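Below you will find the structure I want to go over with you.
Note that this complex is displayed minus one protein chain, with the remaining chains in position.
Moving on, here comes chain A:
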Amino acid sequence: MSRERAMVPDAEFRSYYGQPIIKDPLWHEPHMPVYLYLGGLSGASSLLAAGCELTGRDRLAAPAKIAAAVAGSAGAAFLVAELGRPERFLNMLRVFKPTSPMSVGSWILAAQSGLAAVAAGSAVTGLLPAVGRAAGLATGVTGPMMATYTAVLVSDTAVPSWHAGHRELAFLFAGSALASAGAVAMVAAPHREAGPARRMAVIGAAVETVASEVLERRLGILSEPYREGSAGRLMRAARVLTVTGGALAAVSGLTRWRTPSVLSAAALTAGSLCARFGVLRAGRASAADPKYTVVPQRERVAARERNRAGG
């Protein structure tokens, strides 16, 4: 560690009394990271449910549908609670703005949570099976959008470590969503029926792990906030939990005991939550230190000047 420090000296930069240049993202804990988790859970659960629908696995489909509906509605509640004027939440749907990921996301969330509620309601009550099936299949489309739009939501800001990490965050959130949905379905469905959920959890854990590795290495100075402080601790905890959970999920199908499944689900859920909290804190840290705003922008200016001089 100390050798690394010596080789990469702290970047020099100037600032106004060390004050941040951009504003701190207002999003609070636990609302925002829990919303990110629930959105992912809802979206990937819908995908799992749609897969079950197409392959005739009702006993795995039912818990996935319920998870999609409950997580979707709970996520919406967290989002409304985040507003400065919660009573005006419907203003989100007064326009559709492609330039605003939050506007696009509000429409995706409305569609996803509405359709998921219909699908789950039909599955639980047995009413309107054709409508429930159609809604369930539709969430197979809105679900992945729900799970990944949130990466665009955080990236489309001036927050340096979010903006620069938009590629990695999309896959981190996608993997995290698959892992958390696999985790819930794995324990909610009968053990013998849970094969696809287990495999989804394993794939998700792998994608989440690789994406967070890349995020913590490939952004140069802007990777620092993902490695340092409380964000770094959360990201490391997420890594350990996700790898452990993924490994447990892989072996849980080989045994008739439920214990490995339950432990895997707990680890994957905790890992997914830690990753979301870690991403929020890393973004905040990158907004709070003017270094992360000034140094990359200075490098950009210098590169432009070199180009101009050279070409």
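List of remarks:
As a convention for this text, a contact is a pair of C-beta atoms (placed from the backbone, for glycine too) under 8 Å apart; a residue touches a chain by one contact, two chains touch by 3 or more; residues count from 1.
Convention: contacts and distances are computed from a predicted model.
Of the names listed as "FMN reductase", "Heme exporter protein B", "4Fe-4S ferredoxin" or "Glycogen debranching enzyme (Alpha-1,6-glucosidase)", the one that matches the UniProt record for the absent chain is "4Fe-4S ferredoxin". Across A:V95, A:A130 or A:A309, the single residue that touches the chain missing here is A:V95. Although one chain is not displayed, its contacts with chain A can still be listed: residues 13-17, 19-27, 43-44, 47-48, 50-51, 54-55, 57, 82-86, 88-89, 91-92, 94-95, 97, 99-103, 105-106, 140, 143-145, 147-149, 151-152, 155-159, 163, 166-167, 170-171, 173-174, 177-178, 182, 192-193, 195-197, 199-200, 203-204, 207, 253, 283, 287, 290, 293-294, 297-298, 300-301.
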